[in-house]
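Rather than the whole complex, this shows some of its chains in their spots.
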Amino acid sequence: MSELTHFDRNGQAHMVDVGGKDETRRLAVAEGRIHMRAQTLDQIRQGGHRKGDVLGIARIAGIMGAKRTSELIPLCHPIGLTHLELDLRAEADPPAVYCRARAETRGRTGVEMEALTAVQVALLTVYDMCKAVDRGMRIDGVRLLRKSGGKSGDWGSEVT
Amino acid sequence: MSELTHFDRNGQAHMVDVGGKDETRRLAVAEGRIHMRAQTLDQIRQGGHRKGDVLGIARIAGIMGAKRTSELIPLCHPIGLTHLELDLRAEADPPAVYCRARAETRGRTGVEMEALTAVQVALLTVYDMCKAVDRGMRIDGVRLLRKSGGKSGDWGSEVT
């Protein structure tokens, strides 16, 4: 059985040594949703036609959040993202905002955490901007969809 | 119908004026879960008996993340948290780590975003520390449980 690599032989947490790994192209895609009342979703949609664009602001927040992943996650290596894009869209039934993030780098560690952090910060931003009208929103299904590159190779989530 | 307060009359995003609000005691409680394989949960539990403590590290990450909420969420006001605690615990069936955060301040805006950010960063940290053994973990049910203080008064989520 494989081990939790963030701990050394003595069980002490450390930032794993990746100095011996090659710099390869690495990609990760993550997704998540925030569920809300139909009325709340309507207000987001209306705003999209004006300058006050909830999804546009959430996209920017997600991109900026992804750049700070290694400051937030204790044992994450700092890396230089080469690409990041977020897709946010309204879904009618059930009413929700769906978010998918794609992160890429050329480096010695993967970018799963950057993709997941982008999703989380974007969805939190949707919550913040809509909480005055709907405090009961719920963030669900935040997960990695796939990754490629690196020693551990490609990985894809099972269809659910 | 109430409006999305983060936009002004012209639909432009702004940081809402709270200068006229009173400084009151404000509290928010949020929760969330990360689902995983039973085997992964076992490894977290074993670590808890040693120094390499996944839940302990996630707790610290959540606390530190909450302090940076206003840096991550574009229209969030900077506030001085007076209290923050996170409860993280392993759940057997279905296998998951549950996280609940309680944030408090004395100020002019609420601390819902701080409590939610604490939960998100803590759960992301669990993902990071276990992803070498389980990439299919899924974060679910991140939501506000209750809040009190401020003009909008008390609020509690419905039992689900």
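Labels for the chains are A and B, by order of writing; each one numbers its residues from 1.
Here, a residue touches a chain if its C-beta (ideal position, glycine included) is under 8 Å from a C-beta of that chain, and two chains touch if they have at least 3 such contacts.
This one's a predicted model, so the numbers in the text were calculated from it and none came from an experiment.
Participant: We see 2 chains here; how many are in the full complex?
Facilitator: 6
The rule is short, and it goes like this: only the chains that are shown with their structure count from here on.
Participant: When the centre of a chain is set as the mean of its C-alpha atoms, what distance in Å lies between chain A and chain B?
Facilitator: Taking the mean C-alpha position of each chain, the two centres sit 16 Å apart.
Participant: In the complex formed with chain A, which residues of chain B make contact?
Facilitator: Those in contact with chain A are residues 1-8, 10-13, 32, 39, 43-44, 47, 50-54, 57, 60-61, 64-65, 68, 71-76, 112-113, 116-117, 120-121, 124-125, 127-133, 135-144, 147, 152, 155, 157-158.
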